[in-house]
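With one protein chain held back, the other chains of the complex are shown just where they sit.
Just so it is clear, A and B label the chains in written order, and each chain counts residues from 1 on its own.
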Amino acid sequence: MTEKLQKTAITPATHTAPPAKFSHGVKKGNILQVAGQVGFGPAVPGQAPAPVGPGLREQTLQTLRNVQSVLEEGGASWEDVVMVRIYLTDTGHFAELNEIYNEFFADLKEVPAARTTVYVGLPAGLLIEIDALAVLG
Amino acid sequence: MTEKLQKTAITPATHTAPPAKFSHGVKKGNILQVAGQVGFGPAVPGQAPAPVGPGLREQTLQTLRNVQSVLEEGGASWEDVVMVRIYLTDTGHFAELNEIYNEFFADLKEVPAARTTVYVGLPAGLLIEIDALAVLG
Partner (left out) sequence: MTEKLQKTAITPATHTAPPAKFSHGVKKGNILQVAGQVGFGPAVPGQAPAPVGPGLREQTLQTLRNVQSVLEEGGASWEDVVMVRIYLTDTGHFAELNEIYNEFFADLKEVPAARTTVYVGLPAGLLIEIDALAVLG
């Protein structure tokens, strides 16, 4: 650690501004952390962000795409991700989540990331939130 | 970072296959991430995984053993763990969890990991889920 590591914010053009002083993604050294993403569609100037709909499938795919945008903006990909944290609102969604997840990652070349899935409360209208930790290099 | 870091999946022989495209553990560089583990007993071919029972004690100990299997399969130990995330389903379980946790870690040689404990929903029959982050070297 002879030179100071730079801390960089990652802000994909498709993303709405975070609702508070946090970054959609941060890179420092070989660590890239993606903030909790939800199923908001691409940002539209002057419009409040809203989740795509109507169901778990659409929201999950959009959420995964939003995580991916942060990874790519940070020069990374799903291949670099070591941990995915999934927050669902309904235990009844687990089987469908896994189907969607497997489809999404069908072409993954590296071994898949570790994952934890838990069931929490989320703001009204949101069915899923996902964050991810990547190790680069 | 002159050479490409390898990303390795960790799959203990005792573990059932993950229910989706994720790994029980992943190692990249000096980071080892253990996926959310629950109190499933050792895998039995042809049988669906089921939690050991009947209570918090048995599930917690089995969950900790499952985390440990991943650590050991990845060439690590609890001494390397910097963070343990515990997901309980009942705030009334906190005191008993701590008793069990202290017993389990009675012989830890290094300083204990940091920990966060929160109360969430889990699939029916599960009382606890635990994941862990280790820094190797």
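What we mean here is this: contacts are C-beta pairs under 8 Å (C-beta built on N, C-alpha and C of every residue); 3 or more make two chains touch, one makes a residue touch a chain.
The structure displayed is predicted, hence computed values, not measured ones.
In the complete assembly, the contact with the undisplayed chain comes from B:Val84, out of B:Val52, B:Val67, B:Val84 or B:Ile130.
The set of chain B residues touching the chain not shown comprises 30, 79-80, 82-84, 91, 94, 97-98, 101-102, 105-106, 108, 110-120, 133, 135-137. The set of chain A residues touching the chain not shown comprises 1, 4-5, 7-9, 18-26, 28-29, 31, 33-36, 85, 87, 120-124, 129, 131, 133.
Note that only the chains that are shown with their structure count from here on.
Between chain A and chain B, the centres computed from C-alpha atoms are 23 Å apart.
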